[in-house]
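For this depiction, one protein chain was excluded, whereas all remaining protein chains were kept in their positions.
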Amino acid sequence: MRILLLASLVPALAAALSTSNSFHEALTLHPLPDGKLSVLFEFTTYFASASTGSSLRQSHHYLTPPSLLLPLEHNNISELTVSFVAGQWDQRRSGEAGPLHYESGGGGGEVRGWLRSNGDKAESDRAWTAVTHALGGLFCAGLGPSDEGDIVRSFGDIYPPHRGSPSNLTHYLLPHPFLHLCTENLTPFLSLLPSKGLSGLSSLLAQPGTVFSWGFKSEGIEVIMPDETSPGRWRGWWEGVVDLVPERGGSRAFSLERIFGRGIPRPFPEAETSVLRLMVSEGMSMEPEAPKREGKWIDGRYREVAEWDLLEPGMQGRDVRFWWDGERDFVHPRTLRPPSISVLRTVTAPHASDGTFTIRFSNAGSESRRAVYSEVWPWWVKGWISEISLRVDGSDESRDDLLDSMSYHPSTPPTPSTTSLHLFLTLPAQSTLVVSIPFTKLTLKYTEHRPDAERGVEIPSGILNLLDTIGEPESVSSDVPLGVENARQTARRRIYTNRLLLDVPTPDFSMPYNVIIMSSTVMAVFFGLMQGALTRKWGWVELPKGEGRGKQGEDEPKAGVSVVEGGAQLAGSSS
Amino acid sequence: MTSSGLVLIAGVVLRLTLFATSIPALLERRPELSTPLTSVRSLKEGQFILAQGSDPYAGGVFHHSPLYLLLPAVPLVYTLADAVAAATLCKIAKERKALVAAVYLFNPYALLSCLARSTTTIDNAVLIAAIGAAGPLSGAMLAVASHLSLYPVLLVAPFAVRSRWSLLAFAVSFSGMTALNTVIFGHSWMRASWGVILTVSDLTPNVGMWWYFFTEMFEHFRSFFLGVFQLHNVIYVVPLCLRLEPHIAILVLVAVFSTWKSYPTLGDAAAWAGLLACYPDVVKHLRHPLFTLTVHLYTFILLPLLHSLWLLTGTGNANFFYAATMVHGLNSSLAVT
């Protein structure tokens, strides 16, 4: 599988070698069945290794941002991905397992990467911390670990390196599920691009008021650093989901002008390629007609892709319009075809102290699939591994046979740390596998809560890593009919669940003094009573005649024990 | 057959009958009956992880003593533990043995914590067996009890007063067990079991007064108050041994740490209530017997109620449960003194 991935990358890299520094941009429009449109910007830069380039060390930075690459180079990074996701990708309604860009992470922010290590763990950790903090400064977001324990190290198999062998690389993952995406993250993203949001496709993106009104948003970069033999690549993507149906109903017809408020922008002169793509859906027409239409395997389906070259003279300033023939009013389909594999994670039995993660893996395909499901929890989520249960939807029978094995890295409370859990699953065909993981929430100290503790705390997305995908073949025999499906012919290896917001059991934040005082009082009362009991002498007291209480017996000692201070009137011996 | 024998059989039958119902499942996760250090859920988790071939002490999941890893967590074991405890109590008591056994076996605290399969039941049985045994055997039993829940180590002094040989037996068996565990599991178990008892790093609510105190504590003073709270248990050992006869000192010390240990459960109170029943003279001289008994009943109802208000329905907050634990703690203190 890893070989396959490499194989798919090699032609691209080889092509890039000829022109060692090049910049490519693409805008892909993907109509979704529920009346929405996924809009994906991709900006790819290939750059030569600094050592094999010209004598001028900085020369390779004319297309690449030194503020991004220098910290990576300095800290021995081999590959690095930063991803921000805001909003939710609805797998059921969109009919796709995730956004069009496969490297988009789960909810919130996330940094992951491979570091060239020389075996010195402390040095690698330091480099990783330094690079994440540097990127956090770059992206206006706290991307660095707030504590060393936040770093997850057991996800190397989930994100195999594009290049090099895992034996001399170390994988790091830092999930920040609470992060979101706003203008201050888009601004640095644009400034990293050679076109700076001024020309080319990036100028369409440089409209925060427009792009942040979209439903789902995903921004990210993926950098593969050059080595001795091959050039580096850095790719930035921005994806959003636009609702095409007007508020009061109507047709889905749209155009670049309607989405972005302007037509095809002025080309960026350094761009090698600049293309607009449309994943044609049934009954779609466009104006001007695309000069190039071809079939492609994309995410398990053979689809028709229309392509415009925006660098062609005469394109600048033109609008491109799209419509569905004969559609007056878009009618939302009653049934939507689900993606071949979808994952839904919810918390059931949600109490402030306990709960159960219920993860539903739906396999709509006709063959069973093999996959690893991975979770990352903060230290205060204590999963009960012995109580994990599996069943297939529709029956109460336990199907523990579908869990091949698991790998469990528990956290070490109360120090900040993470638990990671990998479940090796078989997803049976045409059915929904339901995995339940009961968990308990440990009580956080009053100082460990967030300022808005009552809101809850986000838990990173779960990741389903498919083990049996075969990639998206480049060359296809021409007799494949459009729309044919093969769930395994996809390069999407990872499917993310949504992040979750968990309630945490909160103490009363105004109570510290009261609690300290009251608890100490109880303790003091106890101590006082004990001290009193131990320092007093106990004994039988003989009461003088006539001084007894009322009419009590006159000539027998008082039956009972009374306390005598200081041993006065001591009669019996202490016992 | 003696009347105490009948009581024993009745207690065992009652437990086994109740185990057959769905009641134990309801009780297993009650924080009043079991803490993370004594719950059967954690125990099974630890045994599961061990069976998977991993170190159960590697993460923060398992805090039981390594001795429990070998224990099958089946109802019979817990029932037998209670029977052993009751039988030992009968042996300690000089008169009205049947009543003593009944007080222990039908004490709702003991009964419920047995049904909840909380290891408190076994801790209690070992502790009571140690108190009931004589000579070196008592020292060895005490070593086991200390290994299981650490606090019985405070009883070494009165035990030593009772019999010098028990001190030696304690030292030998305690260090022996520690060494053996360390050979098998490495050092991690000590941090995960005793370390948690001493540093109170798991703040899951329980009936004690520690968890909320250390949840709310300012970071600067945490270690200071930790020391104060732990020393508070220790300071009573010497004066009690000096002032009281060893068996009464043991009784009072058991009462002290069942109230003030870092992770108490209601089951801990059962142990000392049972011991108390053995000494009718002491019962006679309790200061507020009726009052403490009724308040115990009151907190018994209050604790689960306020706990659910806070954590299940979300209508109350943490102070509710804290108030209940405070009433419980204050009342236990009154009962002791």
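In order of appearance the chains are A and B, and numbering begins at 1 in each one.
The rule is short, and it goes like this: contacts are C-beta pairs under 8 Å (C-beta built on N, C-alpha and C of every residue); 3 or more make two chains touch, one makes a residue touch a chain.
Going forward, contacts and distances are computed from a predicted model.
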Chain not present in the shown complex, as UniProt names it (candidates "Cullin family profile domain-containing protein", "Chloride channel protein", "Cdc45" or "GPI-anchor transamidase"): "GPI-anchor transamidase"
Option from A:183, A:285, A:398 or A:521 whose C-beta touches the chain left out: A:183
Touch criterion as defined above, residue of A:206, A:225 or A:511 at the omitted chain: A:206
Sole residue of A:26, A:39 or A:141 that reaches the chain not shown, by the stated touch rule: A:141
Residue ranges of chain A at the interface with the undisplayed chain: 86, 126, 129-130, 133-134, 136-138, 140-142, 144, 178, 180-184, 186-188, 206-209, 211-213, 447-448, 450-452, 509
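We take it that only the chains that are shown with their structure count from here on.
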Approximate Å spacing (C-alpha centroids) for the pair chain A, chain B: 43
Residue ranges of chain A touching chain B (in the complex, touch as defined): 351-354, 379, 382, 384-387, 408-414, 419, 440, 442-447, 503, 505-508, 511-512, 515-516, 518-519, 522-523, 525-527, 529-530, 532-534, 561, 574-575
Complex contact set, residues of chain B against chain A: 29, 41, 44-45, 47-49, 52, 54, 58-61, 201-205, 209, 211-219, 225, 229, 232, 236, 239-240, 243, 245, 256, 259-260, 285, 310-312, 314, 317-319, 322, 326, 329-330, 333-334, 336-337
